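Accompanying notes for the structure given below.
A single protein chain has been omitted from the complex, and every remaining protein chain is retained in its original position.
Going in written order, the chains are labelled A and B, and every chain counts its residues from 1.
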Amino acid sequence: MFSTSHPTKHSLKLSLMSNKLLALSLFLPFLLLFFCGCFASTFRQQPQENECQFQRLNALEPDNTVQSEAGTIETWNPKNDELRCAGVALSRCTIQRNGLRRPFYTNAPQEIYIQQGRGIFGMIFPGCGETYEEPQESEKGQGPRPQDRHQKVEHFKEGDIIAVPTGIPFWMYNDGQTPVVAITLIDTTNLDNQLDQIPRRFYLSGNQEQEFLQYQEKEGGQGQQQEGGNVLSGFDDEFLEEALSVNKEIVRNIKGKNDDREGGIVEVKGGLKVIIPPTMRPRHGREEEEEEEEEDERRGDRRRRHPHHHHHEEEEEEEEEWSHQVRRVRRPHRHHHHRKDRNGLEETLCTMKLRHNIGESTSPDAYNPQAGRFKTLTSIDFPILGWLGLAAEHGSIYKNALFVPYYNVNANSILYVLNGSAWFQVVDCSGNAVFNGELNEGQVLTIPQNYAAAIKSLSDNFRYVAFKTNDIPQIATLAGANSEISALPLEVVAHAFNLNRDQARQLKNNNPYKFLVPPPQSQLRAVA
Amino acid sequence: MFSTSHPTKHSLKLSLMSNKLLALSLFLPFLLLFFCGCFASTFRQQPQENECQFQRLNALEPDNTVQSEAGTIETWNPKNDELRCAGVALSRCTIQRNGLRRPFYTNAPQEIYIQQGRGIFGMIFPGCGETYEEPQESEKGQGPRPQDRHQKVEHFKEGDIIAVPTGIPFWMYNDGQTPVVAITLIDTTNLDNQLDQIPRRFYLSGNQEQEFLQYQEKEGGQGQQQEGGNVLSGFDDEFLEEALSVNKEIVRNIKGKNDDREGGIVEVKGGLKVIIPPTMRPRHGREEEEEEEEEDERRGDRRRRHPHHHHHEEEEEEEEEWSHQVRRVRRPHRHHHHRKDRNGLEETLCTMKLRHNIGESTSPDAYNPQAGRFKTLTSIDFPILGWLGLAAEHGSIYKNALFVPYYNVNANSILYVLNGSAWFQVVDCSGNAVFNGELNEGQVLTIPQNYAAAIKSLSDNFRYVAFKTNDIPQIATLAGANSEISALPLEVVAHAFNLNRDQARQLKNNNPYKFLVPPPQSQLRAVA
Partner (left out) sequence: MFSTSHPTKHSLKLSLMSNKLLALSLFLPFLLLFFCGCFASTFRQQPQENECQFQRLNALEPDNTVQSEAGTIETWNPKNDELRCAGVALSRCTIQRNGLRRPFYTNAPQEIYIQQGRGIFGMIFPGCGETYEEPQESEKGQGPRPQDRHQKVEHFKEGDIIAVPTGIPFWMYNDGQTPVVAITLIDTTNLDNQLDQIPRRFYLSGNQEQEFLQYQEKEGGQGQQQEGGNVLSGFDDEFLEEALSVNKEIVRNIKGKNDDREGGIVEVKGGLKVIIPPTMRPRHGREEEEEEEEEDERRGDRRRRHPHHHHHEEEEEEEEEWSHQVRRVRRPHRHHHHRKDRNGLEETLCTMKLRHNIGESTSPDAYNPQAGRFKTLTSIDFPILGWLGLAAEHGSIYKNALFVPYYNVNANSILYVLNGSAWFQVVDCSGNAVFNGELNEGQVLTIPQNYAAAIKSLSDNFRYVAFKTNDIPQIATLAGANSEISALPLEVVAHAFNLNRDQARQLKNNNPYKFLVPPPQSQLRAVA
């Protein structure tokens, strides 16, 4: 609907028109807070005493790298003042081609943003069915072994958010051509974590050290790190033989004793084979994310399907191709069945959507062809976030465009720069600039709740992802249309800000943009 | 319905009768807890370790005063043991005639009790419409400028509770003849506050220091307090010019640089003009709070309206006068429209009631003409409190009357004396009296959860407001009808309390009053 090309009068007009519609869609989440029975919007512990009294904030980078056979895991120090105040931990995982991140679970909920690459992932929910299965051989055939079956496996791609609940094992695999880069936020102060705030990875296999261990205060010396580093390696050998009904050799392997492959990411030579339907490949020149939009359509918004008969036909064609592919790869019929008659309890958790795209290409919440765009993913569109108490925002801002001064009403924001650089200002309650500088690709800035912030892009395509510690986060702007200042009575503005009425009216009304302000040149150009 | 005059046999009888009806109305909130989906009754952090081990409690007074051009802001030290245990901060704001408290937001939810005076206030909810607006000039007229529009503005008066959510800007203005005195509780340990427990005021304008700053532990010396004290003053000048589309002079003013008016309360010479419907003035000798009751009536209770035809007519007359006034002051028609057809989402938050009266004159929950009265305001009557996790109680007790020994089942209570003095006793779990003394006007006593307390009034009209840290607070009495002792089996009382059966029966039954016990003389007088 909106062009991403160079600014034109037409697109500017569209953008101004859309501004009016934007207000509702952007703030709807906030209004919906009130339908959640108990009004409970946060399930997080507060920081320790005085832990958020910053003299200044820092642009943070990872300070540790764990090498693996087929990738690396970099970690930010969770004892940094900013991350302690926000109560989160961060890591960045790079997985080489054919790399498998071994399954692990964590003592707190996580949001994973896929910065680059594509692949597949799985989570294991206790009690959910192993619904991806090979069809049984015909009775006459009587193959000597049962076919494999396992829980749901899904594709991921660049721009996806993957939500991982507390204690749920997760693995991922790079089946693409480029390395996968994934940024993970662990919400350690979430009340779902009943341990202390140390992030803990529990690996199901391998003998690698869990990546946040080095930040723990070692009490009483070195400890007894005899075995491998997985949750099974601490059990007695003979006990495991009995509990698993397997022989000594398998137990030795399970305990990681024979495993000389380094770290939590291992290489799968020849590629990993699992039961999974293939993704749709782009056809007819359409972008890949169309697939996602179509899925959205199926959930209720059928605007595009029926009015445009041509499109409808195109889809049927597509479905045929899909069926074909499915037959080739043995589409899991039980899963298919589930999708059709949603009448059981198992549906709710076991078929819950675990992945949602907020990358560049999906329909943004705010869009201005001269300034940029952003999109917030909340528990309204992605219900599992309601369980996690987290949300995410993806934005891109064009060179010299601004994000007006604003603050996060009900959340901390942990912002990671995906591309380019921008000038950030963050101001505390005393009016001090606790951050005033450049933020570059790969750096993290914590914007604490209620602190005022503003951004000016220094790159052609500055892009960021911001993790928010509330599943329905809310921002309030301090400049522009519909800002807090413009919603104050004129005379309150005049007297509070020490302005005459005319100045106050300028302050309320001069900036017509809501969030993103194009650079002055492009505004001129557009009008000219 | 109840007379407030001197005790008579009649009114005593009424009061005894009403006692029976009272039980349900008072405890209903507790029962309703169970309809709230998740049973979640508190959204608050616990105090730090050992922070509630009091040898004694103290009657607390403000220890700091910030002077302003048109008023003062006094603060209680939030590091007092009692306030730390309760997890709250307190302040008292006095606003002179025509004084405007500049808009600010706070990192935690607040309850404000209006001890004295009247005025108007506003809050800015992001995403809600600017629904108070001047009618547009006729198209032919073509006035050179658009008229003002802004978000809802409301009147307040003595006895009101105003509820302010986390991060929502709030301002207030004294449009009456006497100073406004407002007591504010900030619930800093509320989970809506994701920062630490320091209360933080974020002023939108001015160059005053925020009032709780002096309690912060300054780490590393003085800090870089260069600019003014508002959230915009830390931003770069040229950036603000661009973001706000205003000139250098306006930016200077916004940043508080030219503002030599002292503090957060400024004088509005000639009075503040905003778009607001006028309040109803008392007529026919009725008290002002009738207005409030009428509003309650409109919400469903129409008992008084229809049975009494005379009254009905009177109301029609009133409505006419109202319409007249509205026309004079340009009643906002959009808002009016909203009130009529409540069918949109926007209604819930944007039209939410932000103010509720619990002062002397409204219908109390418990009433005894010889002893006094009290009223608890919970999230059931005032739904926004469900968001805040707070409630409030207003009481008045006559000289020598008692509030029987009781405890707060599920909340801390922070009690502020509005008028007169009373003898308070508070007992801990070891049976020690941690408070046993007089509490006077302007003093604050924290009654921790589950600690037993009792009150004896020493003044003709002892009055208090108690802030409670649960939106459906519950008290349990240890004496009187329906007390915990009277609900125990007779033989359990006898054996547990070391009494014979006759003594146990006396303990269970002798005191016929539920909460408020008249002084012995008045009981005699009433019976005589």
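Methods note: a contact is a pair of C-beta atoms (placed from the backbone, for glycine too) under 8 Å apart; a residue touches a chain by one contact, two chains touch by 3 or more.
Note that this is a predicted model, so its numbers are computed, not measured.
J.: Of the residues A:81, A:111, A:175 or A:259, which one touches the chain left out of the display?
T.: Checking each option in A:81, A:111, A:175 or A:259, the one touching the absent chain turns out to be A:259.
J.: Which one touches the absent chain: A:62, A:179, A:386 or A:437?
T.: Hidden-chain contact among the options goes to A:386.
J.: With the full complex in mind, choose from A:54, A:76, A:156 or A:171 the residue touching the hidden chain.
T.: Going through A:54, A:76, A:156 or A:171 one by one, A:171 is the residue touching the chain not shown.
J.: State which residues belonging to chain A touch the missing partner chain.
T.: Listed in rising order, the touching residues are 36-38, 40, 43, 45, 48, 100, 102-103, 105, 107, 122, 124-128, 130, 132, 145-146, 148, 150-151, 153, 166-169, 171, 173, 189, 191-198, 200-207, 209-210, 213, 216-217, 219-220, 223-236, 239-240, 242-246, 249-250, 253-254, 256, 258-259, 261, 266, 268, 272-275, 345-346, 348-350, 352, 386-387.
J.: Need a quick check: the contact residues on chain B for the chain that isn't drawn.
T.: Within chain B, the residues that touch the unshown chain are 23-24, 26-28, 30-35, 37-53, 55, 85-87, 402, 404-405, 407-412, 425, 427-434, 436, 448-450, 452, 454, 456, 469-470, 474-480, 482, 484-492, 495-499, 503, 505-507, 509-511, 517, 520.
Simple rule for what comes next: only the chains that are shown with their structure count from here on.
J.: For chain A versus chain B, what separation do you get between their C-alpha means, in angstrom?
T.: Comparing mean C-alpha positions, chain B is 40 Å from chain A.
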